[in-house]
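All protein chains but one are shown in place.
All chains are identified by letter, namely A, B and C, in their written order; residue positions are counted from 1 within each chain.
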Amino acid sequence: MAKVTPIEGYEERVRASFVRQNAMKTIGASLTKVGPGLIEIELPFSDALTQQHGFLHAGVVSMALDSACGYAALTLMPANTGVLSIEFKVNLLAAAKGERFLFRATVTKSGRTIIVTDGQAFASQPDAEPRLIATMTATMMAVAGRPGVQD
Amino acid sequence: MAKVTPIEGYEERVRASFVRQNAMKTIGASLTKVGPGLIEIELPFSDALTQQHGFLHAGVVSMALDSACGYAALTLMPANTGVLSIEFKVNLLAAAKGERFLFRATVTKSGRTIIVTDGQAFASQPDAEPRLIATMTATMMAVAGRPGVQD
Amino acid sequence: MAKVTPIEGYEERVRASFVRQNAMKTIGASLTKVGPGLIEIELPFSDALTQQHGFLHAGVVSMALDSACGYAALTLMPANTGVLSIEFKVNLLAAAKGERFLFRATVTKSGRTIIVTDGQAFASQPDAEPRLIATMTATMMAVAGRPGVQD
Partner (left out) sequence: MAKVTPIEGYEERVRASFVRQNAMKTIGASLTKVGPGLIEIELPFSDALTQQHGFLHAGVVSMALDSACGYAALTLMPANTGVLSIEFKVNLLAAAKGERFLFRATVTKSGRTIIVTDGQAFASQPDAEPRLIATMTATMMAVAGRPGVQD
């Protein structure tokens, strides 16, 4: 994780942007942690989000990880600057089997134009340790004059 | 696109698996083309799937591309063999602005264990050419004895 | 491949930059084709570049593909603008077994800041069709005031 200098008001900006992401509402995701260069998103299991074996669809995992990565980058941006996902790569390490899911993203390198972020997805079952089910590396671009995450 | 030998009954198997993906139903995606080594999925725009600027969330784009890639690989599998997404990478080329979206996936290399697929996402607006908005490369693993796409 | 507008003098700029890449000289790579948004690099097999089974090292494949992708992007840049590799992903489809190797890159999307390129690597054996052995997607950033490929 890169060393970071928090910028005043970042948490409010991130939270205000997150609530405008209808896609996060649709899947039932909550923004549970906002720190400088750090985001956590949580998601309860839902039958509406499964692949054909009844586990969480890999696309939903990547959707929540992408939002987490974008907002982790956004915490380090000045007030009038947004971020844009250029590309991301996800490795699916285990079936997304669980009652709850945690998506954690941190900033690995915060450059002037390009911000590289890394995310991890964990599945929780009752009476078991959370299990790492996916990792993401996402590359973001800072976009001056367009606040928010431009997914 | 790799040379491919269609296997009897592949379309029925792919369609039967697709309808069991609740996540595809939730986002409103339809399977519109199933050929040997080729899949097309279509999706109308929906307010429920947006990021905070009102465009389709990049995660939804990657979700539909991942399903398209998985099913493209599945068209080439024997009846008792499924495929599992190991990893995918998506490049977001333009904002996902449009009334309808088309996701097309083909098989680039079909190995005994590993199948590499490539996908493209297009956005359509009325009175305009469809626009390429994203590309994906997805790596799938053949899993004998577990039919379907194991996202 | 994106539609492109060639910019006067691009071939000279690309060739002048390529000859300054000592790494390309060290592996014995030649720039064999330079078109608008298109590059081909060729490489004869060498014992100095192998992994432990005597085939070309995957890292050498990715090195030549990365240069091809960078120069494909550079063909579309104005005279005073260079490109910088932000990230790339390579899929290794088959063992890099052959007497000669061809690396071809094209520009998929040429944006103002970000250029997305795709590359393919082929291995040739005598009396056989060239075989696709690897694909790459590489994301480049345009850097005004710093001509050349900034690998």
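Following the convention adopted for this analysis, contacts are C-beta pairs under 8 Å (C-beta built on N, C-alpha and C of every residue); 3 or more make two chains touch, one makes a residue touch a chain.
These numbers come from a predicted model, not from an experiment.
Remark: the omitted chain is touched by one listed residue; of A:S46, A:N91 or A:T113 this is A:N91. Across the entire complex, the residue among C:Q21, C:T75 or C:T117 in touch with the chain not shown is C:Q21. Counting the whole complex, the residues of chain A in touch with the unshown chain are 89, 91, 93-94, 108-109, 111, 116, 118, 132, 135, 137, 139. Of the residues in chain B, those that touch the hidden partner chain are 86-87, 89, 113-114, 116, 137, 139, 141.
On the side of chain C, the interface with the absent chain consists of residues 17-18, 20-26, 47-53, 55, 57-60, 62-64, 66-67, 84-92, 95, 148-151, using the contact rule stated above.
Convention: only the chains that are shown with their structure count from here on.
Between the CA-based centres of chain A and chain B the separation comes to 22 Å, rounded to the whole angstrom.
Centroids built from CA atoms put chain C at 33 Å from chain A. One simple way to say how far apart two chains are is to compare their mean CA positions; for chain B and chain C this gives 28 Å. Among the residues of chain B, those touching two or more other chains are numbered 89, 91.
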